[in-house]
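Only one protein chain is missing from this complex, and each of the others stays in its spot.
The block that comes next holds chain A.
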Amino acid sequence: MNFYAIKAIYTFEMARWWRTVTQSIISPVVSTSLYFVVFGAAIGSRIESVEGVSYAAFIVPGLIMLSLLQQSLSNASFAIYFPKFAGTVYEILSAPISHVETVISFVGAAATKSIILALIILVTANLFVEIHIQHPVWMVVFLVLTAVTFSLIGFIIGIWADGFEKLQLIPLLIVTPLAFLGGTFYSISMLPETWQTVALFNPVVYLVSGFRWSFYGVADVDIAISLGMTLVFMAVALAIITWIFKTGYKLRS
């Protein structure tokens, strides 16, 4: 293992983030607060509670998940796309580092950033509504697994994209809709029966459900299935990355 290289890329990425830390942190904090005002306060005042949890508290795990997905994707995709775009990727390609090390450093940094943000959102949310976490260890497990999985997916998008449009395309057209439809702001059980079945094809449902369970002990799907599916997504992302590196797709000419 080239630990010096992993450390170099990881600290480089974190330093890049740190330089723009105010905008990296303020914007998610502001948007989360807005969600709270709109969904928590305005709508929440009309919905008493969902499965025994006040609506404002109910949406907290979903909101955190939503940011976690978006931030992981954009952090990781940008981190690898930008050196490609600027040409500085030559350095990484000519360095004595393996693909595994490259992924560990970029994905590790992206996941770290989005986890920090998730925690900041959690703290912000706590200002609006009191939150108790029933299974803190599981909460951290879901947080980390999801951050890593979506950072991996972001990494794939960053390698695949050959323009800024493509970089935005998948997050905008696929991931954000799936996140909104994935029970971020509601319980799947609130949907008509056929839609409940359809929802089960949405990967985000499993992530949100598992994460929410770690907070309140209530879930749309069984916690074991949630965990299993989360691991499956991670495995799929890893398989795609392995394939990309095996074929040298789009990185080395």
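By definition in this document, a contact is a pair of C-beta atoms (placed from the backbone, for glycine too) under 8 Å apart; a residue touches a chain by one contact, two chains touch by 3 or more; residues count from 1.
Criterion: contacts and distances are computed from a predicted model.
The listed choices are "Cytochrome c", "L-lactate dehydrogenase complex protein LldF", "ABC transporter ATP-binding protein" or "NADP-reducing hydrogenase subunit HndB"; the UniProt protein name belonging to the chain that is not shown reads "ABC transporter ATP-binding protein". The residue from A:27, A:88, A:126 or A:242 that touches the chain not shown here is A:88.
Checked against the full complex, the one of A:50, A:79 or A:97 touching the unshown chain is A:97. Taking the whole complex into account, chain A touches the unshown chain at residues 2, 4-5, 7-9, 12, 15-16, 19, 86-88, 90-98, 248, 252-253.
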